[in-house]
Structures are given as structure tokens and as C-alpha cells.
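Please find one structure pasted underneath; my questions will follow.
One protein chain omitted, others in place.
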Amino acid sequence: MSYPETYKYTKEHEWVHANGAEATIGITDHAQHELGDIVFVDLPKAGTQVTKGQTFGSVESVKAVSDIFSPVSGEVSAVNELLAKSPEKLNEDPHGDAWLIKVKLGDPGELNELLSAPDYQTYIGAE
Amino acid sequence: MLAAIGLKNQEDLLSHIPNEIRLDGRLAIENGKSEYEIVDYFKRLGAKAAAGYPSFLGAGVYNHYRPVVVDAVVSRGEFLTSYTPYQAEISQGTLTTIFEFQTMVCQLTGMDVANASMYDGSTAVPEAAMMAVRVTRRDKVLVARSVHPEYRETLKASTQHQGMPVEEIKFGKDGRIDLDDLKARLDDTIAAVIVQTPNFFGVLEQVKALADLAHSKGALLVVVFSEAVALGLIEPPSDADIVVGELQSFAISPSYGGPFVGIIATREKFIRQLPGRLAGETTDADGRRAYCLTLATREQHIRREKATSNICTNQALLALMATVFMSLYGKAGLRELATQNLSKAHYVADKLKVEFSGPFFNEFVARIEGKTPEQANAALLEKGIIGGLALGRFYPELKECMLICATEMNKREDMDTLAGVVGARA
Partner (left out) sequence: MIKKVSRHIVQEEPLLFELSSPGKAGYQLPELDVPEVSPESVLGKENVRDEIEGFPEVSEFETLRHFTRLSTWNYAIDLGLYPLGSCTMKYNPRVNETVARTEGLAWAHPYQPEELSQGCLEVIHALENALAEITGMDAVTLQPAAGAHGEFTGILMIRALLESRGNARKKILVPDSAHGTNPATASMVGYAVENIKSNDRGVVDLAVLERAVTEDVAGLMVTNPNTVGVFEENIQKICGIMHDKGALVYMDGANMNALVGVARPGDFGVDVMHLNLHKTFSTPHGGGGPGSGAVAVAKVLTPFLPSPRLKKEGELWKWNYDLPQSIGRVRAYYGNFGVLVRALAYIMAHGGNGLRQATLDALLNANYLRTLLEPYYELAYKSASMHECVFSDDRQAKRGVRTGDIAKRLIDYGFHPYTVSFPLIVRGALMIEPTETESKRELDLFADAMISIAKEVEETPELVLKAPHSTRTRRVDEVSAARKPIVRWTPRPSESQAAD
């Protein structure tokens, strides 16, 4: 699976795609592959504040749980309802349909601190 | 074998343990005894206990008959000596019985989901409180004083460092939780209201009214029970959010206070907040129905410090005893058993001065006149009968009262004797 050039990435394997003042956040293909079959996704409600570097939810497989760290700060404007019914979508389309939350950016400058697609791929290649 | 390892004698296996900490000499414990001596030792100890005395004690531990089929089943090595069913393919026996157990607990309590059991009723209470705190994200808990005193003590000791204040609510003349006191203390900082039904005094609480009250302020209602037989007859607490309790009444010997088997049950939406083990239905690679432990990510071995609880056991063998018991009595039997208990207790109560006006199941509080409850019990003991629980030790304001329980195991003649001694004026 390819890593979209228009996305930014974190070392904790999240991606973020900014669209003006709003950003969509998800986990990377590498992350879903490491986790295995996803059984449950725990996400915050709309209106919750998220902070860069802090956890806002978790992703569970049968034998493991991973916290999700927010790449940016802001207010949750939308939560992907699809994942409550079909958590397996996160294995199938982590960069597209299985986005996690949308956030109203508090500080767009934070995006500059994240990794580009090539840098992220180098990072996971080295892991 | 030593040769295979390359050692001369077994002591060599200890060579890497520093000398300073190796035990010098042997343990100060007598030499091993023969089987006969061991059996005889415990027989003599058993004789120094109250075997065979009719008893009117309840207070959270109940004398009910244990059908012999129960021991026939749990004595099978495949149940007695098996391990936790982490390897589903070779544990379908245990997993199937756990699934049946979970189902019957739901049927009894009116809840949607139940786990594979807790240590006992008393420790299930703090677990329910912690669960309510997680769900509501509030930190305070209200508990009725009519809940078993040792359950309340366990609640406080277990949660003392979790930033969870616990406040007690009074009981009224009817022996039930004082609704006015509750209304006064209920606000939007309360995560849960905890009540017991039948409560410690044997009195039935009004679950629906309490649920409405708690919910009106966004709190959860936790209902506790310690006499499981009651659920054969009384309206199940289906308006509760969490139900916890004790199944000792279902073929588990009183055994001087343990081991017992607790339960925790709740609504579907809170399933991921449940502590402890859960068995779930699934299929195997051939499409055949099978069971396995599930939602393990809640538990300590995966979540570690973020687990819903540190609990690493369920009371599997005792849950199995309870499952066999429930199977033998069944739908009609549990109701008949409960009706017999109700009848026995009310027979005795009619001869005595009942302290509280609320409806009661197989236990009630009797006011003793002309002597202390302790004196009444001493007189009963002379007749070879163990009387009820003198309440002064837990409720100073009830020091002239005794908690009396009568089950299907209590005979009429003993009840008459008890009533004669306890009810007498002199």
C-alpha cells in the first residue's frame, strides 16, 4: 500500500491530512499490519479537545492494544462511525475510508513538525 | 537424568544461589505425615467445630442443601485439575460450562451480560464501583448502610487510594434505604448508588424507584445480593445498571467464609468495562460452534497498568458447582426452594417481634426483650442450637436485635425452640 504524499506522518504511526482549517487523522498501513486483525476502535466524542503528542483513543486486536497519539492539537469535529460497526475496515483501508477523526486545527504550524511520506517510509524501513 | 545435565548430585542445581542466602539446615516443620495421620488430624479439628448444630445464621453465608451430583461432577479430574481455558481447543468443557454460567446469571438477574465470576460478593462491590467511575467519569459513590457491613468495609479499603469518596446512606424504619437521605446526597458528582436486595436485614429494596432516582442525576444504580436463592422468587433487578452478588447459596459449603463465588453483570453497552474473564461464542476452522475467552484486552495480562482490574482468576470450580445446582433445581425448583425459605422464615417471624416493616425474604431482624441477644444465644447454645447474629457488633443502634435466618434446612422443632427462647420475656 502506498503512503500518500499529501499526508504527514508521526513516529507513532499516525497520519494526518490537512484540508484548510480541518485535518483528518488515521493510523498507517504499517500500524494496522503490526496489530493484526483489528477488533475494536475506541474513539473520543465530537467536541473533545485533543493535544499533540497525547493519546485520544486506542485500537485493539485480539491480543494487543495500541494507544493512538494525536499528531495535532484542536477540537474533534467528526468521528468515523464506520469503525464502530466494522473495525476490520481499518485493516482494509487505513489511509482512506477508515480514517479515525477529523479535527479543527488549533495550531496549523504543528504540521511542519511531522514527517513527510518519504521520511516516514525511511523510518519504518529502518525499524 | 543428572548425568544428562552433566551434574553429580541434585545439590549442584543450587550452586548459583549465593551461600549467604541459602537456608542453613532445614525448615522447622515436622517430617511428612502419612495419609491416615493427615485425615485423622483434620477429623479431630472438625470435631472441635460446630458440626451438626442446627443454625439460624445467615448474614451473607447461607445453609442450603448441596445435591450430591454437584460433587460427582466437580470431582472429575477433568474439571478439578484443569487450568484456565486459554487454549480453547482443549478446554471446551470448561468454556462451555462458563458460557452456561454466564447465561444463567443473566437470566437470574435480568442483565444482558455477565462475566465468568469474581472472587466473591464482597470484592465484586468495589469492582462495580470502579466500573461505574470509569463509565460515568465521576468519582463519588453512595452506599446504603443496609448493605452487608463487611462488603462496605471491603469497598472502602479497596478503593481508598483511587480518589473515590464513599458516603453512606441511612436506613429507615422499614429497614430500607432512606430515600430522603439519598435524595439529599444525590447530585451530579455521584458515579453510583449501591444498594443490596434482599439487604443485610433481609428486607427487599425498591429497585425501580432507586434506579429512577439515580438516573435522574446521571448516576448508575448498582444492586448487590448475597442470598442468591431469593432470585428464584423476587423480581430481578433489571432496572439496575450493574448487578453484583454472591452465589454461595448454590451448592457452595459455608466453609468458614470461603472460597465463594461472586458475579458481576451489566447491560450490553458496558460490556467492555467489565473486569475479569469472559467466555464468548465463536466458530472453529471447520465452522463448528466453539467457545473461547474473549475481550482479553480489558485484562491485566495485556493492558497491564491500564487494565479494568488486576483480577487474574475466576472461581471456575465453584461457578461450576453453582451451574450444576442451577441445572438440577431449574426453573421450577429454584422457585419452590425460595418459597420454602420464605415460608420457614415467616413461620418463625410470626412468633417474634419483627423490627422492620419492609417485606423480607428468608432473614429478618427480631427485637429481643428481657435479655440481650448474646444471652439468648447462650441459652440456645445450651440446647445445641446456634441462634441468629447479634447485631450490636455492626449496628450499635440495633444492639437489642438479632438477625435470624431460616432456610429449607431448618426444622420446625428447632424453630419452635428458637422462638421459645428468643421470644420469652424472662
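The letters A and B name the chains in turn, as written, and every chain counts its residues from 1.
Rule of thumb we're sticking to: a contact is a pair of C-beta atoms (placed from the backbone, for glycine too) under 8 Å apart; a residue touches a chain by one contact, two chains touch by 3 or more.
Every value quoted in this text rests on a predicted model; they were computed, and no experiment measured them.
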| item | value |
| --- | --- |
| Where the missing chain makes contact, among the chains that are shown | A, B |
| Among B:327, B:372 or B:417, the residue in touch with the chain that has been omitted | B:327 |
| Residue touching the undisplayed chain, where the options are B:169, B:389, B:404 or B:418 | B:389 |
| Those residues of chain A which, in the complete complex, touch the missing chain | 37, 39-40, 60-63, 87-88 |
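Rule of thumb we're sticking to: only the chains that are shown with their structure count from here on.
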| item | value |
| --- | --- |
| Centre distance in Å when chain A and chain B are each reduced to the mean of their C-alpha atoms | 44 |
| Chain A partner contacts - residues on chain B that touch it in the complex | 272, 296-297, 302-303, 306 |
| Chain B-touching residues of chain A, taken from the complex the two chains share | 39-40, 60-65 |
